[in-house]
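Of the protein chains in this complex, one is absent; all others appear in place.
Let's turn to chain A:
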Amino acid sequence: MMVTLTVNGTQHSLDTEPDTPLLWVLRDQLNLTGTKYGCGIAQCGACTVHVGGQAMRSCVTPLSAVQNQEVITIEGLSDDGLSHPLQVAWREIDVPQCGYCQSGQIMAAAALLASNPNPTEEDIASSVNNLCRCGTYLRINKAILQAAEARGQHKNQTQGEAS
C-alpha cells in the first residue's frame, strides 16, 4: 500500500506496510536520524515529532495514521538548524549532556510554545514529560522559559515596528 505524507515540507510516497511506526520510516527510509528510538512504547519521548502541529510519539504512530499529514522532525524545526528560539536557548544555556533525548525534548517544547506562547512552570511540567537519563531537566525548564520570553520580546518588537 502506498502512503503519502509530507515531512519537513517534502512530499513522500512510500510503499511500506501501513503498520510500520513512523519512527522507523523517518530513520531507516528517509534518513532523518535526529528522531531517536528510546523505548518503543511511548514512555520516554525521544521519538517526539510534530504531526499536524501536535507533538506525537512516533514510535507508536503507525504510518497509516499520518497519511496526507504534515510531519515536522527536529531537522525541519528551523531552516538553519540554529534559529528556533528553543535552539538558541538550548545553546545559550548548554542544556544537552549526552544529547540523545534532546531532539524529542525540543520537539515537545516547541509544540507547547506553539499552542501556549507563555507557559508557566506547571504548563511545562504537564506537557513536556520526556525522560532524560542525564537529568538535564532543570536546564530544559530554564531554556523553555527563556525561549518563551525571547519569542515574546521578538513579537513585541515586531508589533512596535508595525505601529
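Annotations
As a convention for this text, a contact is a pair of C-beta atoms (placed from the backbone, for glycine too) under 8 Å apart; a residue touches a chain by one contact, two chains touch by 3 or more; residues count from 1.
Methods note: contacts and distances are computed from a predicted model.
Looking at the choices "Isoquinoline 1-oxidoreductase, beta subunit", "Iron-sulfur cluster-binding protein", "ABC transporter permease subunit" or "Acyl carrier protein", the name in the UniProt record of the chain not drawn here is "Isoquinoline 1-oxidoreductase, beta subunit". Of the listed residues A:Gly53, A:Gly99, A:Pro117 or A:Gly152, the one in contact with the hidden chain in the full complex is A:Gly99. Mapped onto chain A, the footprint of the missing chain covers residues 17, 20-21, 24, 27-29, 31-41, 43-44, 46, 73-75, 77-78, 81-82, 86-87, 90-92, 94-103, 106, 125, 128-141.
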